[in-house]
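This is the structure I have questions about; it appears just below.
Of the protein chains in this complex, all but one are displayed in their positions.
Per-chain residue numbering starts at 1, and chain names A and B are given in the order in which the chains are listed.
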Amino acid sequence: MPYTRSPVARCLPLFVAALTMLGGSVAAQADATLDKIQQRHRVVVGVLLSGGPFGSIDPMTQKPKGLNVDLAEDVARQLGAEVELVPVLPANRVQFLQQGKVDLLIANMEWTVERGEQLGFVPTPFYRVGGTAAVLKDSAITRWEDLKDQPVCTSQGSSYIKPLTGFGADIKAFKSSSESLLALRGNNCVAAVHDATLINPLVAEGPEWQNYRAISPELNPAPSVIWTRPGETDTQARLDSIVKGWHRTGWLIDAEKRHHISPPSPALVELHDKFQAAGA
Amino acid sequence: MTHLLELLVQTAARFGLNYGFLLDAYQRASLVNGALTSIALCAVTIVGSLAAGLLLASMLTSGRVWIARPARVFIEVTRNTPTLVQLYCAFLVLNMLLTQAIGTANPLTPFAWVVIVISLHKGAFHAEALRAGIEAVPAVTLEAASSLAFNSRQLLWNVQLPLALRFALPSLINNLIDLVKMTAVASAIAVGDITYASIMIWTQSDNVLELMILLLAFFGLLSFIVNCAGRALEARLRMPGYAH
Partner (left out) sequence: MPTDYPAAASISWPRRHPGKLLLAVIVVLWMAFGAPVNPAFVALLEWSPALASGFGQNIVISLLAIALGSVAGLMIGALSASPFRVARLPARIWVQVFRNAPWLVLIYFTTYVFPFELHIGTTWIAFPDWVKVTLGLALPASANVAEVFRGAMASIPDTQWEASRSLAFTRGQIVRSIILPQCFKRMLPPWMNLYAVITMGTALASLVGVHDLIDTAQIASNTVNRTGFTVLIYFSVLGLFFAWCYPISRLTQRLERRYAFS
């Protein structure tokens, strides 16, 4: 539910910062999202730009590009609105959504039970991925349980922190995957845990990562969904039909190939078949 | 103890502040550990920065160009670049290169890197203050000392440095207070200080304001302690004729 503060707590930052210009304003509370989108003809989508095929920046134009960006743009196109992309971090994406700064989140955020209770989501997932750990080839770690009491790098706000704490790992959370991977290369942790779509291409390609391997099975493979604020059933239903359309037409599989995402997710093929069979 | 905490949480709740994490043993333990790590970080870095400052100041005033020039270049580079970027370059880049060179024998932990980077950064500021102090020692005193057959090392250690320290003490104390505040950047490389512990808690439960108040109180307290210690030291080291 939206985070509400008592009037005293709301005045505290004003008092401390002594910014009188905020005297007449009120913290923004989101309206029914679909109405707001149609009224403003603009949909604000939070996307994760960590570098990599899902979200990064094109150095020529300095504009965001990647699978997350394509999804956001297509959603906007089908809703008949302009898209406004807001880069988010795993540490602040939930807050941005709850505060109303973004209307939707397409941010590599997999569904978990806790998140499903806190936020709203579109029932049909658009991807399915789990976590994997990059470790040194000659390391003793082959299973997730081997990570007990070992330093493990990940990103702040990642959904893998909870299961890793369950395994007893000593979590070192960085602002983004970039620093976490560099910390692994500097031997400050025995493993770096991120989405399999980030780690697998890394250890498969080129000279830099040849001393590393990924462990399997994937940790908590979970569907990636589009997140909305809780209770936004109209928005969720509308987006659900858009996502089903993506699966049915095979557009998502093409987008995955176009961005060279590997390994290709078997879930996309399953869902494509399922929705093609269900109805044209 | 827990009863006291519960009372605290309830009074805070009346102001609309959610301090519930104080009642959760895991989160409370991580905060306490974070506070202890911060204090340890401050203590080690204060000592390290003073040592680095002393070394750099003596290099600067040695009078020999091939010693003074590299010291000056180092000081200018560290003073004119942000600490965070220096920390990233040291921890993400140099550490990675070091590991590639010597493998798993790399002994430097993130804590060690933070200590090294902040000590060198603040050491540059200390060096400037000490250099101004060394140059403020009256020439007459130095001539008198060298006429008593002090060699240049004895001159530095027994005459220049004690006086320079007293002249530079207010600046040094200011720098040390800045250093205490600067240790907050250790959270950027996941060192486990109090700022990092707070970030871990608020990314799970969204009670940023409450944790901010805690952090501001903690750092305010640390700065206050350093300030009081500094003023006590100033009072003890006061010289007749220079007191104000």
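Throughout what follows, contacts are C-beta pairs under 8 Å (C-beta built on N, C-alpha and C of every residue); 3 or more make two chains touch, one makes a residue touch a chain.
Please read all numbers here as calculations on a predicted model, not as lab measurements.
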Option touching the unshown chain, where A:38, A:178, A:211 or A:262 are the choices: A:178
Option from A:35, A:114, A:145 or A:208 whose C-beta touches the chain left out: A:208
Contact with the hidden chain (one of B:84, B:136 or B:239): B:84
Chain not shown, touching residues in subunit B: 76-77, 79-86, 88-89, 92-93, 96-97, 100, 177, 181-185, 187-188, 195, 202, 208-209, 212, 215-216, 219-220, 223-224
On subunit A, residues whose C-beta touches the chain left out of the figure: 13, 16-19, 22, 24-28, 49-52, 56-57, 59-60, 62, 87-89, 91-92, 95-96, 99-101, 175-179, 181-182, 185, 202, 206, 208
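Operating definition for what follows: only the chains that are shown with their structure count from here on.
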Subunit A contact footprint on subunit B (complex, rising order): 15-17, 88, 91-93, 95-96, 98-100, 104, 106, 109-110, 188-190, 192, 199-200, 203, 206, 209
Complex contact set, residues of subunit A against subunit B: 3, 5-10, 12-13, 91, 94-95, 98, 153, 156-157, 171-175, 179, 182-183, 185-188
